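Sharing a structure, written as structure tokens. Questions coming.
The block that comes next holds subunit A.
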Amino acid sequence: MNGPTLFGLCAAALIGFGLYGLIVNPQPLRKIIGFNIIGSGVFLLFGTIARRGAAAGMGGDPVPQALLITGIVVAFSATALAVALLLRLFDEGGVVTLVSEASPTEAKADPPDA
Partner candidate 1 sequence: MKIALDIFTIFSVMAGAFFFLAGTVGLLRFPDPLTRLHALTKADNLGLGLVVLGLLPQTHWPLDTIKLIAIWLFALLAGATVGQLMACTARRGGGQPK
Partner candidate 2 sequence: MTLALAVDIGLALLILAMAAWTIAVRDTFASVIGFVTYGLLLTLVWVRLALPDVALTEAAMGGGLTGALLIGAAARLRRTEATVRERPGVFTRTLAAVLSATVTAALSFCVLNLPDPAPTLAPGAAAKLGSTGVGNPVTAVLLAYRSMDTLLEAIVVLIALFGVWSLAHDRFWGGCPQLRTHADSEGILAYFARILPPIGIIVGVYIFWIGADFPGGKFQGATILAAMWLLVIGAGLAHFPPVSQAWLRILLVAGPLVFMAIGFAGIVTAGAVFAYPDGFAKPLILAIEIALMPTLVLALALLVAGAPQRMPPQ
């Protein structure tokens, strides 16, 4: 057992936790947090892979590191978009749930009036 393997296993567990939270928590903000935990688990797994690839005088494989930075910024953008949707939903009705009042088959399908 060494550091990277340990954190790799940790990443596997984090992905499991996040997945559970994403599925089970009804409140959308909690789902967003669940998604972020899954995301961090994936990043951590990538990080351990980067660390394992240490060679040529580098502490880690630089390609995964660069991709990780990209991934973190993308995950932040996703969170911001999700939060914005959530807050808009809150502004509209004050009720924040993903379950429609009507069942999905009967949900309104009116296009907006042009």
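Note that in this section a residue touches a chain if its C-beta (ideal position, glycine included) is under 8 Å from a C-beta of that chain, and two chains touch if they have at least 3 such contacts; residues count from 1.
Inclusion criterion for the candidates: all candidates are chains of the complex that A comes from, given by their letters.
Bear in mind that the values here come from a model prediction, so they are computed numbers and not experimental data.
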{"item": "Of the listed candidates 1 or 2, the one touching subunit A in this complex", "value": "2"}
{"item": "Subunit A to candidate 2 touching residues, read off their complex", "value": "1-21, 23-27, 29-30, 32-34, 36-37, 40, 43-45, 47-63, 65-70, 72-74, 76-81, 83-88, 90-91, 94-97"}
